[in-house]
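Structure below; questions to follow.
A protein chain is absent from this complex, but the other protein chains hold their places.
Letters A, B and C mark the chains as written, and numbering starts fresh at 1 in each.
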Amino acid sequence: MTAIAGSTPSVGGMSELAAIALNCSLKAEGPSNTEVLLRQVLDELEGHDVTTDIVRVAARTIHPGVLSEAQGPGDAWPELREQILASDIVILGTPVWLGNPSSICRRVLERMDAFLAETDDDGRMITMDKVAGVVVTGNEDGAHNSIAQCYQGLADVGFTIPANAATYWVGEAMQPVDYGDLDETPANVASTTAMMAANLVHVARLLKEHPYPAG
Amino acid sequence: MTAIAGSTPSVGGMSELAAIALNCSLKAEGPSNTEVLLRQVLDELEGHDVTTDIVRVAARTIHPGVLSEAQGPGDAWPELREQILASDIVILGTPVWLGNPSSICRRVLERMDAFLAETDDDGRMITMDKVAGVVVTGNEDGAHNSIAQCYQGLADVGFTIPANAATYWVGEAMQPVDYGDLDETPANVASTTAMMAANLVHVARLLKEHPYPAG
Amino acid sequence: MTAIAGSTPSVGGMSELAAIALNCSLKAEGPSNTEVLLRQVLDELEGHDVTTDIVRVAARTIHPGVLSEAQGPGDAWPELREQILASDIVILGTPVWLGNPSSICRRVLERMDAFLAETDDDGRMITMDKVAGVVVTGNEDGAHNSIAQCYQGLADVGFTIPANAATYWVGEAMQPVDYGDLDETPANVASTTAMMAANLVHVARLLKEHPYPAG
Partner (left out) sequence: MTAIAGSTPSVGGMSELAAIALNCSLKAEGPSNTEVLLRQVLDELEGHDVTTDIVRVAARTIHPGVLSEAQGPGDAWPELREQILASDIVILGTPVWLGNPSSICRRVLERMDAFLAETDDDGRMITMDKVAGVVVTGNEDGAHNSIAQCYQGLADVGFTIPANAATYWVGEAMQPVDYGDLDETPANVASTTAMMAANLVHVARLLKEHPYPAG
């Protein structure tokens, strides 16, 4: 599954980092604009020697709820939760629907709500020292609002948000173009994606080597 | 199912109205704070001779997607959609999680997104002439943002939002009290609920008798 | 000022309506993309025999506060408030900055907050029976969130929001194009603008002839 247990020595003696990208597309399979942009982020992260993994959340069955435990048979959250907790960098990727992040994205945040009450022996949330970023795509409008909602939810449950920890693409208002339709990546999107990845790595390394103090 | 086909003559010769309340609690059964407040709205509506129905959305299985058609076997959306379209007043009720409406509520709005492209012979969205209201409960903070998101989504897909078309209760920040825990309904909440119901009925009647013009 | 006291007979015996557009651009003068789109809405409204007026809010000095009375010398709110109260249709127009409506737009909403406590002899807010719409422009992303915030604030202080009571334009993400730069109005924007105007007029007429009941 993830390569986080991999033994490749980290570059320059720096801590090895693992990233997980959660694609909150409404589609369980097939082309996903959000996946296209998420993969560009992961490519950048790999260039920083981060091991990466990506999950199509809709292909699993995440039950409604706000607890870490399985909410009935077939609930895939406990397994996804373990993958998240095994990662240093968590990237929430979502399409925009009616100007907001997807119901799948909101569900992931709802399940993460349980982190608020889960502390380690030092009274720190189990997510502390992890960083989070956000990726948004849509055929029009809604990226900033989606990023705002995700930043707030993620910071509330213990993640650190590096500077410029998001990249996004939405098209002109009321037009049908999707990110996957573009012939090439717009230069501004590419540079934003690169900066996002570099910043995620920088803060993830710092926090891995210098954890937050006990609560 | 709904009582909308009921034969009770309407009061004063006015059009008979049907309301449906969608409880977007994350729980499929059992106590629901949102249901408590939704029922208070429905009681008020019944006092205005509106026939009412309430649906616990989590007890059905609404698949992810943005189309009206069933998204695979077992998708309960087509049936719920018919109930919505058979109603004059639609009330979206949602709990607050991490400051936002529930994933169930976002999913309902996503499925309603299809209304944007569904027009009648006069080029009007099939939801035109229906009014919508919003009910929010939470143990703390998030009602206004939830109302804002719901109003925008509902108006985008063709519903009319009467003045003061929402009622809500959230407790003091960082405290565990729920709406269902209160010994009595706060006077301000009760008067807001009553005004919401009266306004929904007023505009629903006007639009039923004077539909929007052709698009 | 506005032509609302004009004596032109209304078409077909219907009530004459007056609309006011509040341009919440950050600029007190000069070109304004929001003004371009607002004027298109007003043109449509005039086609429905509505008398119209437009105010560049930044050219006046609206002091911070949440009361109707002047907040110190030079506060232009009381005069603007009278213009709003003399209108049947109020359109809030705002640019997008950092994904949100402008500080000028938020200030107008803050001053409108006082309407919550201002009721007529029948216990109705003095804004009841007025309808509101929203116009948003930006070089990228933020329209839906801005519309959501405005709808919620406007409905909270007593305005009714007709179906599809907003029009907007934002360009492709991270690009510098403004609405005023376009060679022609995109067809989807034009049809949205026309529908918005028709719907504002329809509900404003209904409410003028059939006011909300006493509170």
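One rule holds in what follows: a contact is a pair of C-beta atoms (placed from the backbone, for glycine too) under 8 Å apart; a residue touches a chain by one contact, two chains touch by 3 or more.
Quick caveat: nothing in here was measured; it's all calculated off a predicted structure.
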- request: Write out, one label after another, the shown chains that touch the chain missing from the document.
  value: A, B, C
Field: Contact residue for the chain not shown (choose from C:Leu38, C:Val55 or C:Leu109)
entry: C:Leu109
- prompt: Looking at C:Thr34, C:Gln152 or C:Thr167, which makes contact with the chain not pictured?
  reply: C:Gln152
Message: Tell me which stretches of chain B touch the chain missing from the display.
response: 98-100, 140-145, 147-148, 168-175, 186, 188-189, 192
Field: Interface residues of chain A (partner: the chain not displayed)
entry: 125, 127-128, 144, 147-149, 151-152, 155-156, 158-166, 195, 198-199, 202-203, 206-207, 210, 212-213, 215
Field: Where the missing chain touches chain C, by residue
entry: 26-28, 58, 64-66, 97-104, 106-107, 109-110, 113, 149, 152-153, 156-157
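Everything that follows uses one rule, which is that only the chains that are shown with their structure count from here on.
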Field: Same-residue or different-residue interface between chain A and chain B, half as cut-off
entry: same
Field: Most widely separated chain from chain C, with each centre as the mean of CA atoms
entry: A
Field: Distance from the mean Cα position of chain C to that of chain A, given in whole angstrom
entry: 38
Geometric centre distance via CA averages, chain C-chain B, whole Å: 26
Task: Round to the nearest whole Å and give the separation of the Cα centres of chain A and chain B.
output: 32
Field: Shared interface positions of chain B, touching two or more other chains
entry: 149, 152, 156
